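The other protein chains are all here in position, but one chain of the complex has been omitted.
Right, chain A next:
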């Protein structure tokens, strides 16, 4: 085909483009552009009406200038005028300009929509296509509002041209992604499914994309597509390559359509119908067989297209996870690719195999490739391929190969790219713990991690090694010896000093018998690192010293001298100074017995899962991760079954982000020592350093368990089921079983609240000795006063009694009071405990403010600890009105027009408590673009605990 005449030669445009290209400097270019802009402006403003051609030319020039990266603030009107031209090229340029430079200027949108409406109704397929393209390109809410209901009818109308059908299908797809709520479902959906049978493969391709998107959102409505998709796929894979004519791509039959059909089938579990299922299995087998056939062409396009279909088929096989033969075949196929000369295929094979490793059917087969994968880690030149190899090793790790894999990862870590070190550290830490039979190996591994990549070892990792050493008596001596040796190195990482300080402080006595590691040697060794360390580490070391005084009376004088020195007693850091003063005093006045009690060895931590994994689980939601194994696989990126909608998508990069909370506990300010300086005897000096709780509870409970939440006051299980439903509303049923229904009506003003509790007897028998009490944990008692009026001890069958609770918020709080109810029913005593929905946000007063004030406040609250941000998956469909109602119900004022992006929500309010008022700003950003609907919630308040609590509460609501 000869080159078509290239446009109608907008000479002026070509000259202008050449001029720009000839510009020697950025300045010259800007000068030339400004000249042109002035020229165009004067033409547009001139008295003489411009003809269509000139208008088109100038609009095109403006577009060019914009695409070069310059701002354009005029010409929109002229572009809109072009839309109503009846000359195709003028219309086309007009649409292009609009698509690229959309402006939410409402007047223009109306005009644009009018033009689109005319073209959609023109019955001219070329014009209709232009209009549909424009809607899809802009894809804004306004467009969706105007056209979402019209496009389905164009799509399924019998007389619509094929090319228009294709555009309509994809246009609808785009609108569904941006504003799903505006696309009406209805009778057309059934007819769309039948487009899978259309004769025109272009129409089928476009329709498959649309159906896949719709089926991801409401699988049940599109179930009928399964059989049609299988039939279509079967016809394609069994066709001779020439049958499909122009849809054959480098000897591969309709690769795009095949991939899309396979993708569509991944929205569903394996077909239930046996015949359909076997037909699909046949298709998949055929695809796997074709991979073994000699290539029909040497061109990379041929192999890419063929393998694209193959990989998609493997994804479907993994998704179904039900046919062992297919899984193993897939695995062997990928095994071949692992050694392929094409880097792309090696990369994809490593990636796919990761998900295969999590299937019980193929896990063992994946493991057989371990040497190849290790080799890839060593020899691949591309970091992104090496990253995949790390992921796969992690995924295939089990007890049988853990030592080998951990060793390989450690040795890779020495030279690993900085960008992936932290992730490798976490993976090694998780594997070492999970598969440690021998805890000396675990300790060695973690110390190696610190030695090799200390900077990348996060708190979670070194907290964890300490927890494990404290809990396992058999490893304590070994740990003490090993850290002591590791600390001999002239330069060791601060994290090692922390672990070393802690462990020697606890277990230094286990190695003190050896003169080479006598108490004084140990102390001198630790203290030689002291001055090079940061404040938190020094604080930890001071605690280790006081522990030494208890363990080794012979070094008491030496240590007291150190504590007494000016650099400690008068340290400018208040935390260090206080520790030095208190420890010194303690060592002077306390008897040996008291010292021994206060500085006793740490009690074992309750057996709990690793905080590293806990973080992961928290993200995934409870219930989905029954054991560490699954967590491992999820980190690593298995594709989840689509019916498991709560399941995460694979996200190796976010792993790191997730494991490392931005608001770590800060020992210095929230240290229990500081808060209970007078009653130091009951406070364990070490706990604060390892305190993972954001709100340490005071006093003795710290000794018991620094990790767990405050215990619930009642022995009955506290019902929290409906608790979160009350975050954004005040009235409703909080509890119900066969006997009793409890309803609430609440009102709040400033820092005061009143709850009317209604107890309804659902039986026909009287409740006797009915009594209630409200319990709060110690901490909450100081933060929230709850006063309950008495309640009638008898409730007749079918009757309801009411109780009033008065509430006063003293300071910000996190926990919630528990309402305990006791009564006799038919001779048995009933105990019920319900978590009362008294949350911090109830004490909000909304604050209206201007955009300017908002941003000023926002900036003032810019310190890292004042902001809490959370990104989470939407649990409910995104609906602007519902979201607005929830935010208002949360208690803040909803500020319109503050956020430049109208899809975002911005709110402001003040939390009132008796002690203080805390101003709070929030911003909620929905991301409707992603396959999985996500939100990002940001809270800024002047108090970190408030930000955190509010964020936790609100993020559960969408």
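By definition in this document, a contact is a pair of C-beta atoms (placed from the backbone, for glycine too) under 8 Å apart; a residue touches a chain by one contact, two chains touch by 3 or more; residues count from 1.
Rule of thumb we're sticking to: contacts and distances are computed from a predicted model.
Engineer: Looking at UniProt, which of "MICOS complex subunit MIC13", "AP-1 complex subunit gamma", "AP complex subunit sigma" or "Cytochrome c oxidase subunit 4" names the chain that isn't shown?
Structural biologist: "AP complex subunit sigma"
Engineer: Touching the hidden chain in the complete assembly: which of A:259, A:466 or A:937 does that?
Structural biologist: Of these options, the touching residue for the absent chain is A:259.
Engineer: Can you tell me which of A:60, A:334 or A:805 touches the chain that was removed from the display?
Structural biologist: Spelled out, the listed residue whose C-beta touches the missing chain is A:60.
Engineer: In the whole complex, not just what's shown, which of A:281, A:307, A:445 or A:913 touches the removed chain?
Structural biologist: Of these options, the touching residue for the absent chain is A:307.
Engineer: Of the listed residues A:58, A:222, A:268 or A:347, which contacts the missing chain in the full complex?
Structural biologist: Final answer for the missing-chain contact: A:347.
Engineer: For the chain that's not shown, point to the residue among A:382, A:747 or A:896 touching it.
Structural biologist: For the chain that is not drawn, the touching residue is A:382.
Engineer: Residues of chain A in contact with the chain that isn't shown?
Structural biologist: 1-8, 14, 17, 21, 60, 63-64, 67, 69, 87-89, 92-93, 96, 126, 129, 132-133, 136-137, 139-140, 163, 166-167, 170-171, 173-174, 177-178, 201-202, 205-206, 209, 246-247, 249, 254-257, 259, 263, 301, 304-305, 307-308, 311-312, 315, 343-344, 346-348, 381-382, 384-385, 387, 639, 649-654, 900-901, 929-931
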